[in-house]
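Sharing a structure below in structure tokens format, with a few things to ask.
With one protein chain removed, the remaining protein chains of the complex are shown where they sit.
Right, chain A next:
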Amino acid sequence: MATEESPQVTRRATRSYSASNTAIESTNPPESYKPTINDLGFRQQPLRLEDLFSSFPGRRSQILELLRLLGPLNSPMFPILVYGGPSTGKTSVTLQVFRHLNRPFIYSSCITCYSPRILFESILNQLFHRKDSGHSYSSLKRCERPSDFVNYLREALENVITNLKGNSGKVSSKMSGRPDGTMVYLVFDNLECVRDWDKSSTILPFLFNLNDILKMPEVGLIFISNTSPDTYYLNIGYAEPIPLYFPDYTEDDLRHIFMANQTNSRLYASFLDVVLRPFCRVTRQVDELAAAFSSLFKKYSEPLSDKEVAPNEEMKRRLFSHIRPHIASALNETFQVRSQPLLKAETNQETKKTNSSRMPGVREDFDKIDFHMSTSAKYLLISAFLASRNPATLDASLFDSTGVSDSHKRKRKASEKSMDQKEMAEQELLMKGPGTFPLERLLAIFQCITSLAEDSLDEEESHELTVEGGSRGLMSDVLLQLSSLCNANFIIKGGSCPLEGSTRYRTAVSEDLALKVARSLKFPLSKYLYRR
């Protein structure tokens, strides 16, 4: 798994919305590319300090502190832990600081390197400068254990450092594009992911003690993490790295960030005056705000015929009254993930990064479901939802062969005690979540529902003759559909029950989604739900 610095940098640039430097070009390496030691540096135009400050508004003190801790050229350092909330600019600032200093560094992210072996091999590949255009995905050395990694790393680092020392005696590096100095820095990004794959907790202590194990003063370690240092409590103790905190942006900083690179700054300023404060009450993460603002700004500037004009007071008031009803609804929506994949590809990337995909159903907040499902899959989903929601004892009364039964609508007045019981039961339902059901029950409910649907279809279109083989066709698909629904996380497969010996399933969709699906099939779901 070979990596290279420049394409990574371009990816970083697109990820950071409008605050990035405008002078970033994407370089395409030629076919027969042999990376050399110069690749350890940033390989793009060097950055002056003022540009660094201006591209990261609100981060001046953090940049200064990082520069101070890294120290002057060839000065040994203690390991640093950069931490802060998501999208606070930790990675971008660190990388741009290295660009400004023009020092050689190795970057690896624990999200893309999701196991120790991949992490070790990625670092070694970068150090051994290996990227063969033919075998660009094979590693130079197979390295699984920390002990092997330390040996190879020492060897590689000594190589690199002797090279660097040789270079530093020659022509000044500014002219030849070579990185400065004789120190190599290792940057480990997204360190909190290591906790998840490190069940036996050997890797985290190893990384934190790497400085002591290597005992090479020419190597500097920088860790970047989304969570604070006290979440890395290790019971063997370790030499704590120096913490560097990146707080979330204040409202003023957010304003600066969003104002950068806007074509019509006066118009955008008046837009921000209106929306920034209410949105900041909900979230202060830049990527979430950027996604919300981009669509909202389009609506805001709709009534304007001329987008270049600077608005005066009266126009501002008009625009405000136009946008006001939309703000409230926009506040209650998370990312608008439209099914136009190319346009919204960037927003999608940000969505996936900051939000786990454990609840796909909830994100869609439209009136219609936004994805395609076959009819049998929809029926299966509804049956699964009913099976999870209703206790099994009710099935017989709900799904008898004559169709919907009204027997659960009791005519007596509810007494005080039963109201309390109802409340407690509802509480329990909330706490426990959807119940599990075996496969047979799901299929039985599915059979009932589809036969009902067939009957109603028959009544409506009694003159059609083609509906006959329908139900038999639906049945054959079911098990296949079930496994696709499980893969899509609509239904979760639980462990097998030891008494019965069959696997049990559980729905993971919210009621909203189930209702939407039912509505699209014209199925009266609410009549079948218990206690509604």
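Methods note: contacts are C-beta pairs under 8 Å (C-beta built on N, C-alpha and C of every residue); 3 or more make two chains touch, one makes a residue touch a chain; residues count from 1.
Definition applied: contacts and distances are computed from a predicted model.
J.: Pick, from "Origin of replication complex subunit 4", "Cysteine dioxygenase", "serine--tRNA ligase" or "IBH1-like N-terminal domain-containing protein", the protein name that UniProt gives for the chain of this complex that is not shown.
T.: For the chain missing from the view, the UniProt record says "Origin of replication complex subunit 4".
J.: Which listed residue (A:Arg59, A:Arg284 or A:Lys378) would be found touching the missing chain in the intact complex?
T.: In the full complex, the listed residue that touches the missing chain is A:Arg284.
J.: Thinking of the whole complex, not just what is shown, which of A:Gly41, A:Pro146 or A:Pro438 touches the missing chain?
T.: Result: among the candidates, A:Pro146 touches the missing chain.
J.: Which candidate, A:Thr263, A:Asn332 or A:Thr393, sits in contact with the chain we can't see?
T.: A:Asn332
J.: Quickly run down the residues of chain A that touch the omitted chain.
T.: These residues of chain A touch the chain that is not shown: 68-69, 71-72, 74-78, 84-86, 145-147, 150-151, 202, 205-206, 209, 212-213, 217, 226-231, 236-240, 242-243, 245, 247-248, 280-285, 288, 331-334, 355-356, 358-359, 362-363, 365, 427, 430-434, 492-495, 506, 508.
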